[in-house]
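Quick one: the structure is below, questions incoming.
Here the complex is missing a single protein chain, while all its other protein chains stay put.
Order of writing sets the chain letters: A and B. Residues in each chain are counted from 1.
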Amino acid sequence: MGVSADRLSARLPGGDGALILAVFLALYAGFGLLGVLLGLDANGLASTLQRITFFAAVYALLALALNLQWGYAGLFNIGVAGFMAVGVYTMAMLTAPTDPGTGGLPGLGLPLPVGIVGGMLAAALVGALAALPALRLKADYLAIVTLALSEIIRIVYNSTSLRTFSIAGVDLGTGGSQGLALPTNPINALFYSDARSPASPPTALGEAAFGLFGAAGVQHTTVVDWTYTLVLVVFVWLFYRLLSRVGNSPFGRVLKAIREDELVARSLGKDTGRFKIKTFMLGCALMGLGGILWQGSQSYVSPNNFLPILTFYIFIALIIGGSGSNTGSVIGGALFVGLLFEGPTFVRRLVAQQIPLGDAPDTFVAAVEPLASLDVTPLLAYALGNLASLRFVLAGVVLVYFVQTRPKGLLGHRKEIAASVDLSERPNRPARADGGERR
Amino acid sequence: MSRAGGTAAVERAAEETETGTEAGPPAARPLRVRNLTKRFGGLTAVDGASFDVEEGSLTGLIGPNGAGKSTTFDCITGVRRPDGGSVHLYGEEITGLPPYAVAERGLVRTFQIARELKEMTVIENVMLAPKDQRGERLWRSVLPGPRRAVIEQERELRERAWETLEFFEIDHLAEEYAGNLSGGQRKLLELARALLTDPHVLLLDEPLAGVNPVLEEKLLGRIHDLRAEGYTFLLVEHDMDVIMNNCERVIVMHQGRVIADDAPAAIMEDERVIDAYLGANV
Partner (left out) sequence: MADTYSRGKRVFVERPLELVLLTVGVALVADLLSKLANGTVTVLTLSIFLKDGIVIGLVIGLAGVGLSMTYSILNFANFAHGEYLTAGAFAGWVATYLVAGAGTVSAGDLFLLGVSGGADAGTVGASVFSTPLAVLVGFAVAVAFGVALALALDRLVYRPMRGQGAISLLIASIGVALALRYLLAFVFGTSRTGITGGTLPTYTVPVIDLIFNAHELALVAAALAMMGGVHLLLRRTKLGKAMRAMADNPDLARVTGIPTERVVRATWIIGGGLTGAAGYLVVLETGTISFDYGWTLLLLIFAAVILGGIGSIYGAMLGGLTIGIASTLSLIWIPSDFTHAAAFAVMILILLTRPSGLFSGVTTA
C-alpha cells in the first residue's frame, strides 16, 4: 500500500497536491453520503464538512510540525501537547486585557499578532530548554523527558496557586483548572459589527455572505466557521511550503544525514547538535502556532485540552501518513480525523437510526448476559453507547498495526532529494528554462 | 636504515614527549600525535602512541588485529576522547575536539565499514560534504531573498560534485541510492565525499577492504593523483602488499604502542614487526 500510494501520486497529474485533494474529496464524498443517509439538511452537511476540514487541518498542521522533528531529524518528541499549551497560554496571557471585568483574568493587553508571535517564541524557548541537554541522550530518554515536561507544563497551568499571580507588579493569571479566556477570533470582525457578539448587526461582507449562503439554507455560524477553517487550510499550505523548503535545502540535507547516520554528518564537519536544536525549536514554535490556531476557534482554553493523549493522536496521524513525508503528514491528518476520529461517531448515528436496537444496557454485564441466548443486540447497543472508549481502542490497535506492518506509513520515508536545485542536472549541459530551481 | 632507523624515529618521538620540548618544528607537520592513550575499562587500547605524518606523504599505519589502529583514528578524529596525550594538526592542538570541529580544521576520515547514507543518492551524499554551505543556515534556506544566494551556491557545488564523481568514475551512479552500490563503489563514494570537505589530511580506514582488484587499482590511482596535488594521507590497511608498494613510510602498532616507524623496506626486516605479526611477545 505504501508503494501503491507512492505510485498513485506519481501517476496522478499534479503529483502530491492532487493526492491530497483526492483524499479530501474522498472524505467529503464519504461524509456527504453519511450525511444524506442521516437526513441532514444543507446546513447540517455544510457544518459536517466544516468540522471534518477543520480537524483535518489542525492535525495536518501538528503532524507537519512533528514531521520536521521526527521525520526529518529523528528527534522523538512525545511532548507535543505541552508545547502547544505553552503557545496557547502565552498568547492568551499576553493579549488578555490588563483590566479584566469581574471574574476575568488580567493579562498584558498586547495586540493579537504580538501574542501569537510571543506564543510561538515561548514554545520555541521551552523547546530549547528541553532540547539543549536532552538531545545528547538516547532517543527513548528524549521521549521520556519530553513527555514528563509536557505533563509538568499541564500541571503548572492546572495549578490553583497560579490561578492569578503577579510578577514585578504586573498581574497575570493562568486560570488554573477553570481555564483562561481567549481573545476574540478576528474572523468574527469580518462578519459582525461587534466581533464579540454574533447577535450584533452584520457588516457589509457579513450581510452579503449570510444572504448568499443563507439562501441555500446555511446558517450564519456555519459561514463564519467555514471562513476560519479556510484560514487554517491556508496555514496548512504555508507550513507545507515552509517545511518542504527546509527539507529541500542544504539544511534539510544535513537533517537527512543525521537521521541516517549522525556520525557521518559529524565526521564531515557538521555541528549536528546545532542543527538538531534549531530543528527542535522551529518544530516547537510551529506546534505552538498549531495550538493557537486550533484553540482560536474556542472562547477559552483549559489544561485538559493538552493531555498526553493529544500527542499520541498526532503521532497516529503522522504514522498513518508516514513520517518523513510532508504530503504523508497532511494525508495522515485527514485520514486520522476522517476514519478514526469523526467516522465512528457518524457510523454510530447511522446505525442507531437505521437499526432499532432498543435502549442500551447500562453495564457491560447486562450487555453480555443476553449472549447466552444468542442475543447480540444489547452488546451492540452497549458498544455503540460506549463508542468513545472503543474509538481509543481502535486508535491503539491501528498504531500497533502500522508500527508492526507498515512502519513507514502510507507515504513515509519517501526518498525525496534534499537540495535546493535539481541535482540531476550536469554541468556543461544546457540549463533548463527554470534554472533547475526546486520549489 | 633498516632496524636502527625505525627505532630512532620511535625514540625521537618518545623523547620529545618526555622532555616536553614542544617548541614545534620550523614548518608544523600536518599531523603530530604524542603519547596518545585510550583505555576501555581495564583494557588499554592505545598505550602512549606517538608518531608524525609528513606533508604530502602517503603514510601507512599497520598492525595485527587489536593493535589499536582504529581506536587511534577515533581518538585523532574526535569520535572518542583520548584519556591522555595530544594531537596537533598543523601545529594547532585538536585533542579531544568533537569530530565536526576536527573536520572543519581540515582533517577528515573514512570508515572501516563504509558508512554511506543509504537513503540518499550518490550525488546527494557528495553534496552533503562541502563546508560553509549558505543553505545550512535555517533562515537562509527558507526566506525568499537569501534563498537566491543559496541556490546560486548550490549550482556551484553541484558542478563540483559532478566533477568529483567523474574523477572517481562513479558519475554514472550519481542518481542511484547509495544503498544500492557495491562495496567498492561505496569506498569510492566515501573518498569522494571526504574530498569535497576540502581537507588537508585524509585518514583512510581500510579503504580497500572488500574492493575488487579492478576498483582497487582505480582507488589507489586516485589516491596517488590526489597526493600529487598535495593532499596528505594516513592509511590503515591490512593488505601488506598494498602498504609496501604504495606508502613511503609505515608506522607499525602493536598492543596499543608504536613499535616501528620507517620506510617499507626497513619495516619488512624489522624483527619486532615480524614478531608482532607472528603473535610472539615483544
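The rule we apply is simple: contacts are C-beta pairs under 8 Å (C-beta built on N, C-alpha and C of every residue); 3 or more make two chains touch, one makes a residue touch a chain.
These figures come from a predicted structure and were not determined experimentally.
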Among shown chains, those touching the left-out chain: A
Options A:L27, A:I319, A:V337 or A:L411, residue touching the unrepresented chain: A:I319
Option from A:E151, A:D171 or A:E425 whose C-beta touches the chain left out: A:E151
Which of A:L33, A:V114, A:L137 or A:V170 contacts the chain that the document leaves out: A:L137
Interface with the undisplayed chain - residues on chain A: 76, 78, 133-134, 137-141, 143-145, 147-149, 151-152, 155-156, 158-161, 309, 312, 315, 319, 362-366, 369, 383, 386, 389-393, 395-400, 403-404, 407
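The criterion applied here is as follows: only the chains that are shown with their structure count from here on.
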Contact set on chain B toward chain A in their complex: 77, 79, 98-101, 103-104, 108-109, 111, 115, 117-121, 123-124, 127-129, 131, 133-138, 141-142, 147, 150-151, 154-155, 158-159, 161-163, 174-175, 177, 193-194, 197
Residues of chain A that touch chain B when the two form their complex: 242, 245-246, 249-254, 256-257, 260-261, 263-272, 275, 278-279, 282, 413, 415, 417-421, 423-427, 435-437
